[in-house]
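A single protein chain has been omitted; all remaining protein chains appear in their positions.
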Amino acid sequence: MSADVFAKKRRNSLLLFLIVGVATIVSIIITEYNVAKGFTSVPKAVQWALSNFYPTMDSLAKLPDILVKLKETLLISIAATTVAAVLAFIFAVLGSNTTKVNRFFGSISRGIAILFRNIDVSVWSMVLLFSFGQSSFTGYFALFFGSFGFLTRAFIETIDEVSGSSVEALQATGATYLTVISQSVIPSTIPQMISWVLFMIETNIRNATLVGLLTGSGIGFTFNLYYKSLNYDIASLVVITIIISILCIEFISNYVRRMIL
Amino acid sequence: MTTLLEVKNVSKQFGKDTKALSNVTFSVKEGEFVSVIGPSGAGKSTLLRCINRMVDTSSGEIIFDDNYVHQLNKKELKKVRTKIGMIFQHYNLVNRLSVIENTLHGRLGYKSTLAGALGLYSEDEKLQAARILQILGLEEQIYKRSDQLSGGQKQRVGIARALIQDPKLLLCDEPIASLDPNSSKIIMDHLRNICTSMGITVVVNLHQVDVALKYSDRIIGVNSGKVVFDGTAKSITSNDIHQIYGSDEGKLIFDLGGSHVS
Partner (left out) sequence: MQAEGPIKSFSLQADQILDKQLRERLSKKPFSKSSIAIRTCGLLLTLLTIYAFISFDYKDVNFIDALLLTMDNLGKMFFDPHLKHFNFSHALFQVLVTLGLAFLTTIFGAIIALMLGLLAAENISSKPLSVVIKGTVALIRAVPTVLWVLIFAVAAGLGSVAAVIGMTFHSISYLVKAYSESFEELDKGTIEALQASGANWWQIVFQAVIPSTITYMVSWTFMRFEINFAVAVAMGAAAGAGGIGFDMFMASGFYFDLREIGAITYFILLVAICLEIFATRIKRKLQVLS
């Protein structure tokens, strides 16, 4: 009997490995991925980076320009996240099983959130480029839509997890719907929600770089400009400023999380 | 004494074939201490929640203080709910808020949406909350966060939140099921005391027969959604308990509980 169990387990693992192996080979073929080149290009890239990809004294002259763009990108990321968070909260309250008004609105708001969450910011930015051009709006709305979808799901989970029982207690006292939301749901979920918002700001700064590349705005555009004109020293300076700002935000959010949770 | 609550032929069906309550009828007089006992899954919780319509009944009538609860519109229902305090097994506090904030939540039913949403309480309400907490022995904990309290203390906050509603009826859903014997005794003593000295009617769900016998004026036994016993605590016999719990289980429980009663 027990030998059988072991054999079956081994057979299952073997099958799984086989499936993964076949899928890998198929993927390599259809994506035209060159395995040998994959291995050799890593040391080549490192070598290239060490000899070219660092800022020089001359590139520091561009720092003020870079910082202006970086500030713009940071502000867009923050503004998109906060406004999306407010809207996401409303949708999460309607979509959560604990606080939904009725089943119809619940399904509608969850459906909208699924739609927005699964259309990537890159797609949004290409669509919005048609109507908003290269203004800040394009990046703003692209990030806004993506954040809205993601935060709605996160907030729904938070509300269901944290505030279910106290909502029942407040309903039993005869409090109105909005009173229950503001006295029970908000106080019990706000630390987690802020935590999610901070996480989203961090993600959005990274996404903003991508959106900037696609739409020709913000820090992504600045990078692309110097990258395409082979000014790798300045491009590396752009990357360093992005790293520093993301690490700073990560540090701040960890600190805030420790304070509020 | 006048009748405060009447439950007439109440049935509740969940989905297509789960019948939680069938034809439940009983009445509760003002100032009475009534325990509802029965095995888990018998429909005790559903029954309690039908009284303040946290759960809608499928059929039957519920009359509380001359209000036909099952017919009320939303606004009237909220008004009736302010007169019915509720206490829960898991306390259902907002853990991150302080003891007094949780207590004051009991006043929200009396407020307009705006005042309630902003959490505006008068000085009198705060003082009243402090008085109640003082009687419940929580005056030291007024500004402590609720998640720093012990289970027994949390349940006392639950009681305070119900009392500040100035209720006529207190519904307690398994108030001591998550507590140790010592804290359980304190909570039950408080409930009995609230009933005796404030004249508030108490309906409590319990699964400890000995506790029910010790504290209640009257016992209602429920099994599979039906009332199988309704009488004073003194008149209950071992046969009745067998009926409520099913024979083998009933014998065990009564033997355990019996020593406390006599």
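Letters are used for the chains, namely A and B, taken in the order the chains are written, and counting of residues starts over at 1 for each.
The rule we apply is simple: a contact is a pair of C-beta atoms (placed from the backbone, for glycine too) under 8 Å apart; a residue touches a chain by one contact, two chains touch by 3 or more.
Everything numeric in this text was worked out from a predicted model, so none of it was measured.
Shown as candidates are A:Val101, A:Ile114 or A:Leu178; the residue that touches the absent chain is A:Ile114.
The missing chain lies against subunit A, touching residues 20, 23-24, 26-28, 30-34, 37-38, 41-42, 44-45, 47-49, 53, 72, 75-76, 78-79, 82-83, 114-115, 117-123, 126-137, 140-141, 190-191, 194, 197, 206-207, 209-210, 213-214, 217, 220, 223, 227, 232, 239, 242-243, 246-247, 250, 256, 259-261. The chain not displayed touches subunit B at residues 96, 100, 126-128, 130-132, 134-135, 137, 139, 142-143, 145, 150, 182, 186, 189-190, 193-194, 197-198.
By our rule, only the chains that are shown with their structure count from here on.
Interface of subunit B with subunit A (complex): residues 52, 54, 77-82, 84-86, 88, 90-97, 105-106, 108-111, 113, 116-119, 158, 161, 165.
Taken in their complex, subunit A has these residues touching subunit B: 163, 165-166, 168-176, 178-184, 187-188, 190-191.
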